[in-house]
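One protein chain is absent from this view; the other protein chains keep their places.
For chain A:
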Amino acid sequence: MEDYKYLFKVVLIGNAGVGKTCLVRRFTQGLFPPGQGATIGVDFMIKTIEIGGEKVKLQIWDTAGQERFRSITQSYYHSADALVLVFDVTSKESFNALPSWLREVEQYASPKVISVLVGNKIDLGKDREVNEEDGQSFADSHSMRFLETSAKESDNVDRLFLDIAVELTNNVRNGEIRHDDHEDIIKDTTSVSTCCKG
């Protein structure tokens, strides 16, 4: 078993084709997958990072945006520590869908969840249909953080996930929320260390 201090669940949601899978792959594998097919159901990846000298493990759930997978996706909201709501800055439609995504979040997610709004594909400057101010003001009015990214050019992608990890870690450290998995992790690691000594 790996050793890590904290484990957080991050769930990406948003319309089909906005680039959720590309963001996750860029962050976890450092690549921009060519010919990325639509996600079926839910995929998941793990990435361990270091925050202030401590290992933080991010469990990233990449959900399918297509309508018929909605009930599968929704089942992951409740246990999420952070929700990343993604739209495509070159698609007004994906931006217009945000309120209905937020309704789902409200209905299923834990009130403690951190949510971040992400406008992706800023490398396609000339096709832009949603400008930064609109994204920002939507985020402001729903008290979310906002970030514009490009999975293709690797713009702001690491920052997106690192910021989330830092915020969640700080929340646990400050005892604002009592993190559920924390104790189990401590237990796990001690059991491992004793079994290694033996």
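The rule is short, and it goes like this: a contact is a pair of C-beta atoms (placed from the backbone, for glycine too) under 8 Å apart; a residue touches a chain by one contact, two chains touch by 3 or more; residues count from 1.
As a working rule, contacts and distances are computed from a predicted model.
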> Given the options "E2 NEDD8-conjugating enzyme", "DNA-directed RNA polymerase III subunit RPC3", "Conserved oligomeric Golgi complex subunit 4" or "Geranylgeranyl transferase type-2 subunit beta", which would UniProt use as the protein name of the unshown chain?
Replying inline: "Conserved oligomeric Golgi complex subunit 4"
> Residue-wise, where is chain A in contact with the chain that is not depicted?
Replying inline: 37, 40-44, 59, 68-72, 75-76, 78-79, 107, 180-181, 183-184
